[in-house]
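Here it is: the structure, laid out below.
As you look at this complex, bear in mind that one protein chain is not there, while each of the others sits in place.
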Amino acid sequence: MDLMLSDTQEMIRDGARRFLADSLDADTVREVEASADGVHAEIWAQMAELGWTALALPDDIGGGGAGLADLCVLAEELGRAAASTPLVATAGFAAAFLRAVEPTAATRDLLSRLAASDAVITPALADVVGRDERSAPSSVLTETDAGATIAGAKAMVPYASVAQVLLVSLTTPDGEAAVVAVDRDAAGVSWARHGATGGDPLFHVEFDNVDVPADAVLARGPAAQRAIDAGLDAATILATAEAVGCCEAMIRLGSEYASNRQQFGRVIGSYQAVAHRLADMRINTDACRLLVAETAWLLDQGREATLEVAGTKVFANEVMVDMVHAAHTVHGAIGYTTEYDLQLYTRRARAFCLSHGDTDAQTERAAVALGL
Amino acid sequence: MDLMLSDTQEMIRDGARRFLADSLDADTVREVEASADGVHAEIWAQMAELGWTALALPDDIGGGGAGLADLCVLAEELGRAAASTPLVATAGFAAAFLRAVEPTAATRDLLSRLAASDAVITPALADVVGRDERSAPSSVLTETDAGATIAGAKAMVPYASVAQVLLVSLTTPDGEAAVVAVDRDAAGVSWARHGATGGDPLFHVEFDNVDVPADAVLARGPAAQRAIDAGLDAATILATAEAVGCCEAMIRLGSEYASNRQQFGRVIGSYQAVAHRLADMRINTDACRLLVAETAWLLDQGREATLEVAGTKVFANEVMVDMVHAAHTVHGAIGYTTEYDLQLYTRRARAFCLSHGDTDAQTERAAVALGL
Amino acid sequence: MEFEFPAEAERFRAELRAFMDAELPEWWKGLFHDDDRIYPFTREFCMKLAERDWLTMSWPVEHGGVDADVWSQMVVREEMWAAGEPRGPQYMSLNYIGPMLMEFGTADQQERFLKPMAAGEVMWCQGFSEPEAGSDLAALSTKATDADGCFLVNGQKIWTSYATAADWCLLLCRTDPGERKHQGLSMLLVDMNTPGITVRPIDSMGGPKEFNEVFFDDVEVPYDCLVGPRGDGWRVAMSTLAHERVGAALHARVKVLLDALIEYAITTKDENGQPLAMRPSVRSGLVRLQARYRAARLLCYRIVSAMAAGDANDVDPAVSKVFSSELNILIGNIGLDMVGARGQLTTGDGCAPLDGLMNDHWVHSIPQPIAMGTNEIQRNIIAQRGLGLPR
Partner (left out) sequence: MEFEFPAEAERFRAELRAFMDAELPEWWKGLFHDDDRIYPFTREFCMKLAERDWLTMSWPVEHGGVDADVWSQMVVREEMWAAGEPRGPQYMSLNYIGPMLMEFGTADQQERFLKPMAAGEVMWCQGFSEPEAGSDLAALSTKATDADGCFLVNGQKIWTSYATAADWCLLLCRTDPGERKHQGLSMLLVDMNTPGITVRPIDSMGGPKEFNEVFFDDVEVPYDCLVGPRGDGWRVAMSTLAHERVGAALHARVKVLLDALIEYAITTKDENGQPLAMRPSVRSGLVRLQARYRAARLLCYRIVSAMAAGDANDVDPAVSKVFSSELNILIGNIGLDMVGARGQLTTGDGCAPLDGLMNDHWVHSIPQPIAMGTNEIQRNIIAQRGLGLPR
C-alpha cells in the first residue's frame, strides 16, 4: 500500500504543469472554445511529440509502457488548465477498446497509429435518438459483398472534426451489436458541431450509407459490448481525473479570491461560510482523486473493476455538482462573468457529471457489481 | 390566502403553551419515558377535560367543531414540550378512520366516545413480519356463528397499554382486507412494550383467537383500505406537526446554547459554522410547518391530498435527519448527554422520520399522485 | 388560515395569462438572453400593461395605480416571473423605485417621475453595488461632490443590470463625510443620458446582456434629483431593498420548470418503450421538487400575509430568499440529471432535450443565491434577528 505519487508520476505531473503553464493561458482557452474545432491542436501535437498520448500503451507496440494511473496524473493537469484535447477519447476509450477486442491486422494497425501518436480515434456510440453511450444503437450495419455499409446518425461524438477514425457502434439486421472503425473522411460521413456547455467539442455525425471494408468490423456481439465497456471504463476514469483537475482549479481560484477580497473590513476567507465551503471542496476533491487513482490501478492490474469505476463516477457526480455551486458562492457575482476564469472550470465540471454514464446508469452498474 | 394563525389557533397555541409550561418540565418527560406505560396520563386527561383531544371532531357529535389544521397547532406545542400522548393515534388516526368508514351503530358509538374524550383508540396495523402500516397483514379474521375471531400479532402499536380499543387490520381467508375494533381487555389480547428510541411507547400485541361480535368488523375490502389511508393521512400530518415542535425546541436550545457558550473568547453563535446551521434549521422548520398547515387545511376541506400528505412527509424526513445532526453539532458533547434536554427532541425527530410512512413509501404515493 | 387565492385574484390570473399568451412572441425566452429585440419588446409590453392598469396596479390611485390588493399583486409577480419577466427592468420601477419615491420623494419628484413609470415609458436601473462594495454595500465610494448648483458624480458601479437600455439610474453614493461608513450617503436620480456616463457590458455565463459596469466621470446631477434627506441615503436604500425582497416570486419559475419536467418524464420513452417517469430517480426527484415548490410558494406567501396583517418582519423574506434560490439551483441540477447527457446541449441544438431549457435554467440559477443579498448575508439576518444570536 503506497498512495504517494511514483517518481514517474511526479515527473509527468511536473512536466505537464510546466508545459501547460507555458503554452495555455485562460485567454487561449477562450479562443480554443470559440474556434471551429474546439480543440487545442498544438497542445495535442506537442503532447503527442512528448510521447504523453501514447504513455499508457504497451512498449512492445511503441507506447510508453506506463499505466492508466499514470495517464490520470496527466489528465488532472489538463483539467487544471481547462485544456481541450482528445486524450479521453483517444488514449482513454480508443486505446482500451482496441486492446480489448480480438486482435486483427486492423486493430494492430490502429493501435500502432495510437502508439505512434499520429491518429485521433474517437468513439461514436450514442445514437441521435438514444439516451447515452450504452443505449442500444439504432444505426445499422449491413453486410455487402465488398464489406459492409453503415447508415444512421450519432450524437455527442467528441472531437469528430479532428478525428481520423471513428469507432462506431451499430446494430446488425439480426439485432447483434457491432463496432466498426470508420475513416472519418469516407464518403457519406458528415458532421456538425453541437452547442454544448462543457469543454469537449461534441458533434452530430451522420453516416449516409458509408461503405467500409470487411476488416473494419472490429467486434461483434457480446465481445463488442465487452470491448465498449472496457473503453468506456478507461474513458470514465480518465475524464474523472480531468474533472478533479477542474476542481483543483476551482479551489485555487476560490482560495486566492477569498484571501484577497475584503468585505466588512475582513478578508472573506476568514468567514467560516466561505472557508468551510472551500475546505469541503478540498475534502471531496481529495476523495475523488484517490478513488480515481485506486480504480486506474485496478484497471492497470487487469482486475474486474466495474464496481470501482461506476462507484467512483457516482461519487464524483454527487460531489462535483455541489462543488460547482460552492465555488460560485465563494466568488459571488465575479465568478459568473466570462472575464473571470471560474466559469471555464464549472461548466466543464457540470458537463462531466452528465457525461460518461450519468448517476442512474452508473448506480445500476455498481449495484449489480455489489451483488444487489 | 392567509397564512397567519387564526384567533382560535392563537388561543390554542397560547393555552397549550401555558398549560405545558406549568405541567411538564423536562425531568417529568424523563420520568414518563421511564414509566411502564410511557405516557403522560395526567396531561392526556387534562387535555381531554379541556376539550382539546376532541377539538377536531364535528360539533354535532359533541366535538369541538374545529379542524385538523387547528389540532396541528396543538400538536406542535406537544412536540415542543416532548409530551408523550396518544393524540396522533386517537385524535389523528382513529378519528379520521372512523369518520371515513360506513357509519354504523358501532362506529357512531366509538366516535361519540372520542368526542366525549373518554377513550384511547389506537391503530394496530403493522404485522410482526411486515414492513409497515401499509403492508398487507398476515393476521387473520375468521367469521364464526357468534361474530368473528382474530388471530395474529401486531408490532409497533402505539399506546396499547393505555388504550381501550384497538383498530386492527386483518386479512380474511379469501384475502380481503378488514378492520376490526377490538376491546383491548378482551380475552386473548396480550401486549409487551418494545424498546424504542422515539417518544411514543410502542407495543407488540398478540391476538390469540380473540372473539369479537359481528358489528366489531368496521370495514372490509377497498373501503377498509381507504379508511386506513384516511386515518394514516391525518396521523401523518399531526405527527409531522409534533415533529415541527421538536425542531422548534432544537432551535431554541441551540440558540440559547450558542448565545451563551464561549470558546476562543467569542460566543460560539457568532461563528458562521454555528449560526448558519441554526439559520438553516429555522428555514427548514418554517417550511415544514407551512406544508403541514396547508395539507391539514386541504384535508379539512375534504380535498384529495395524497400528494400533499406524502410530499410533506418526504420533505420532513429529509430535512429533519439533517436538523438532528445540525443540532448536535451546535451543542457539541453536552448535547449528547442525557442530562441535557436536546436528546429528548432529537430521538423523537429521528424516530418520526422512520414512522408514518418512510421516504420510500411516501415517495411512491406522491409520485403516483403526481401522475408519474 | 386560508390556502386559496381570492376568487377575483384567480379571475385576474386567467385574464392576465390570456393576455400574455397573446402578447409574448415565439422568440421570447426570458430577459437575460442574447437578443436585441428584448428591451424594445419589454417597453412595448409594459405600455400595454399600463393601458390595462396592470403595470402599477399596486400603486395608489393618486400616482397612477389602482390600489390593487396584495394577492392580485402576487398574481402579477408570479405570472411575470414564470414567463421570464417580460416587463424587463420596469419591475424595479413599480416594485420599489416608485414606492421609494412615494415615501421619500418631493411632490415635484413624484409628479415628474411616477407618471412615466405608470405609463410604462421609462426604464430604470439600480446603481448600488461597487467593485469593493458588494455584500458590504455601505463601503461604497462613488462620490457626489457639490459643484455649481449641482452634484458632480465620480466613481464606478458594477453588476448594474439593464444599464445599456435604462433611461434613469437610482444611484446610491457618498455626498458627505460620516463617522461610520453608512453615514453621509445619498440617493440620487440620474439621467443616463448625462455626459460623463460610460456603460461597459460584462459578459456572463448567462449571456452578454446580464450585467454592466457604469463609470461616472464628472457627471452633473441637479440638486432636485436628490431623494430623501441628504446624507440619509442608507435609510432610503434599506427601505428600497426591503421592497425588492418582497417582490421576488422565485417559486413561479420553478413551477414552470416542474410542469415541463413532469410532462417530459411522462411523454419521453427509452428504447424499451418505458417512460422516463418510471425511473426511480425521476420519481423521487420530481416528488422532492414538488414538495419544495409548495414550501417555497408558502414561504413567499407568508411574507405577504404578514404584511397584509401589519405584522411584517425582516426574517421571513430572508428565509424565503434562501429557500427559493436554493430550490432554483436544485431543480436545475435534478432537471439536468433527468434529461441526461444531452442536458449539456444548448438551446437551439436539435438534440437538446426540452430545447435546452434545463441547461438554460441551470446557468441562470447560478447567481440566484448571490443576487439580492447573498444567502450568507440572509443567514446572518436569520441568525441574528430571527434567533437572537450575537454578531
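First chain written, first letter: the chains are A, B and C, and each begins at residue 1.
Throughout what follows, a residue touches a chain if its C-beta (ideal position, glycine included) is under 8 Å from a C-beta of that chain, and two chains touch if they have at least 3 such contacts.
In this text the structure is predicted, and so the values were computed from the model without any measurement.
Annotation: of B:M1, B:L50, B:V140 or B:A273, B:A273 touches the absent chain (contact as defined above).
The residue touching the chain not shown here, chosen from A:I12, A:V182, A:I228 or A:I251, is A:I251. Mapped onto chain C, the interface with the missing chain covers residues 280-281, 284.
Listed by residue number, the positions of chain A touching the unshown chain are 1-6, 9, 69, 251, 255, 258-259, 267, 269-270, 272, 274-276, 278-280, 282-283, 286-288, 290-291, 293-294, 297-298, 307-308, 310-312, 314-315, 318, 363-364, 366-367, 370-372. Within the entire complex, the positions of chain B that touch the omitted partner chain are 126, 128-133, 135-136, 138, 155-156, 194-198, 202, 204, 262-265, 271, 273-274, 321, 325, 328-329, 332-333, 336-339, 343, 346-347, 350-351, 353-355, 358-360, 363.
We take it that only the chains that are shown with their structure count from here on.
When each chain is reduced to the mean of its CA atoms, the one lying nearest the mean of all protein CA atoms is C. When chain centres are defined as mean Cα coordinates, B lies farthest from chain A.
Rounded to whole angstrom, the centroid-to-centroid distance between chain A and chain C, based on C-alpha atoms, equals 39 Å. Centroids built from CA atoms put chain B at 51 Å from chain A.
Annotation for chain C: residues 376, 379 touch two or more other chains.
For chain B, residues that reach two or more other chains under the stated contact definition are 272, 276.
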